[in-house]
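First, the structure itself, so that you have it in front of you.
Apart from one protein chain that is not included, each protein chain of the complex appears where it belongs.
Here the chain labels run A, B and C in written order, and each chain numbers its own residues starting at 1.
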Amino acid sequence: MLADPESAIDVACGKNGAVGGIGPGKGYVDVSTVDVATSKLINEHIKARGALFLEAPVSGSKKPAEDGQLIFLTAGDRSLYELVSPLLDILGKSRFYLGEVGNGAAMKLVVNMIMGSMMASFSEGILLSKKVGLDPSVLVEVVSQGAISAPMYSLKGPSMVKSQYPTAFPLKHQQKDLRLALGLAESVSQSTPIAAAANELYKVAKSYGLSDEDFSAVIEALKAKSQDTA
Amino acid sequence: MLADPESAIDVACGKNGAVGGIGPGKGYVDVSTVDVATSKLINEHIKARGALFLEAPVSGSKKPAEDGQLIFLTAGDRSLYELVSPLLDILGKSRFYLGEVGNGAAMKLVVNMIMGSMMASFSEGILLSKKVGLDPSVLVEVVSQGAISAPMYSLKGPSMVKSQYPTAFPLKHQQKDLRLALGLAESVSQSTPIAAAANELYKVAKSYGLSDEDFSAVIEALKAKSQDTA
Amino acid sequence: MLADPESAIDVACGKNGAVGGIGPGKGYVDVSTVDVATSKLINEHIKARGALFLEAPVSGSKKPAEDGQLIFLTAGDRSLYELVSPLLDILGKSRFYLGEVGNGAAMKLVVNMIMGSMMASFSEGILLSKKVGLDPSVLVEVVSQGAISAPMYSLKGPSMVKSQYPTAFPLKHQQKDLRLALGLAESVSQSTPIAAAANELYKVAKSYGLSDEDFSAVIEALKAKSQDTA
Partner (left out) sequence: MLADPESAIDVACGKNGAVGGIGPGKGYVDVSTVDVATSKLINEHIKARGALFLEAPVSGSKKPAEDGQLIFLTAGDRSLYELVSPLLDILGKSRFYLGEVGNGAAMKLVVNMIMGSMMASFSEGILLSKKVGLDPSVLVEVVSQGAISAPMYSLKGPSMVKSQYPTAFPLKHQQKDLRLALGLAESVSQSTPIAAAANELYKVAKSYGLSDEDFSAVIEALKAKSQDTA
């Protein structure tokens, strides 16, 4: 899956891009995660050639992909959606058809916005528990049994406690999605103070050189560093 | 379960409080949620009478209580913990022994801090999805299938979409726990910008008169209100 | 002064824009406030025609403009800067030459970012003082005498206390500048949590329909509204 708008446009519409060989009777399914505007742009290019277009960004990263547990958030030509549904069912565990092009991208961004804030909040909890003398591994266990348990916490928590961040979803991509989500929120004047605060933490983590680590490395942004007033 | 420090101290140490009838060979198990200092204070009173003390705040509100799904976060006298464990197993689904008095209260606050931030973030997502033309009910469904799915989201999401907040955990208690958690974080100089931003939203919700609604009513704090420059 | 990138590009490079009549031996001084990229784009167009370019956004709004108290933040062709300096001295009270094109825009955004946060913080103070039973007018007076006194506070404070916001600098422009500044900060991975939190308040104020009021109307975003769970 392609991670940014530029790559997606290049793959779809570039010199050797998909659009070159496309035409009436054909269809293009884009599973990359892009912003709403980029998705609409690709759609226009495809439509200009007389072909069908379906955006189909996926929710889920490395582990879900390997396990066939991806969720497809599709939008665009309904007939193409119906045509590829059997294929999507093999690749993933569920699929949503969300209407006009751009809605898949928007849904993906909203989900990832929540995810980014949740991970930042979880990081606060792990560090706070440790600082007050609790065992952060026990916190991860307690969380896993209650109303706020989430697969992500159970999957990432144990390694976060050990300051390890094997990359499933790169931190720079999480930060990019937060940025795009904040842009989306701003376009409709929706206040999102939690996401805005979370985004700042991912920015700090990037400035620590953690862009290519897993996004759970955002916890590093909350750790006290030794003074260095260079 | 008692919701604030004053009530807990009164019940335990007040004129007709538990301490009055307590003494050597007896024990006091406190399942209320209080801050660390209050729990230690009650412990001192109990100890002065020669009795045993176990703090045992629970994680889980109305629904888990009815279903016997509470989680006990205990700390204090280990022998008392072992004595009451069979009883705790009937009332709840799991129990943790966390060491010295105060650790149960601290663990509870950390868990509820994460919970408060998660709910605020989820609220942002619901409102943003709606504002950009998506169906927020579909967002709730998508979230429920992925890495960030949490029982709390599935339980509260559908009613939040309908602007309904039947009280399981009062908003004022969530705000109180955030305040106490922020105090705990400050006492150990742990930065918690997400919780701080979330706390501001619960304060806004309280100023809207939503203190006794469910804490999921924090979503109201993020809705645009018509101008009223009184 | 033009308030947004699109207007600036249109005026400079549009069908009847300045570029049309420009060429070698001529120069273009742009006093509009745009983002760095837009300023560079206009510069390229001007340069392609063989003319000189100087970006010269101003710090200061209505009142300073009337009083000849504007501050010019210029960048671009130094020879053009020197040529127009006498003119700038008549229009404003001071001028800075900041090097390559884009630096004027960047400096303006940084200044306005601080301004936006300061106004949001001042708003918090006014409302808090009132809520705890102090006279907010006295707060404005106390502030005006100490280390944090600023002309902006003395100018806007008295009307803010009366919930009046005669427009000198529209709120939507302040929010736009915060957005652009946050984008600038993100491009260099600089954490700016205060500006991010302030931006959320201006977004809330916009959602209240206050876009065309003075930016001091951001105080409305911090006032408790009566519940309206429509």
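Observations on the model:
Here is the rule we use: contacts are C-beta pairs under 8 Å (C-beta built on N, C-alpha and C of every residue); 3 or more make two chains touch, one makes a residue touch a chain.
Everything numeric in this text was worked out from a predicted model, so none of it was measured.
Among B:Glu66, B:Glu82, B:Glu186 or B:Asp212, only B:Glu186 touches the chain that is left out of the view. As for the chain not pictured, it touches subunit A at residues 163, 193, 197, 204, 207-210, 220, 223-230.
On the side of subunit C, the interface with the absent chain consists of residues 59-61, 64, 71, 73, 93-94, 96, 98, 103, 106-107, 110-111, 113-115, 117-118, 120-122, 124-125, 127-129, 131-134, 138-139, 141-143, 145-152, 155, 181, 184-185, 187-198, 200-201, 222, 224, using the contact rule stated above.
Subunit B meets the missing chain through residues 179, 185-186, 189-193, 196-197, 199-201, 203-204, 206-207.
Note that in this section only the chains that are shown with their structure count from here on.
Separation between the centroids of subunit B and subunit C, computed from CA atoms only, is 43 Å. Centroids of subunit A and subunit C (each the mean of its C-alpha atoms) stand 33 Å apart. Contacts with at least two other chains are made by residues 193, 197, 204, 207 of subunit C.
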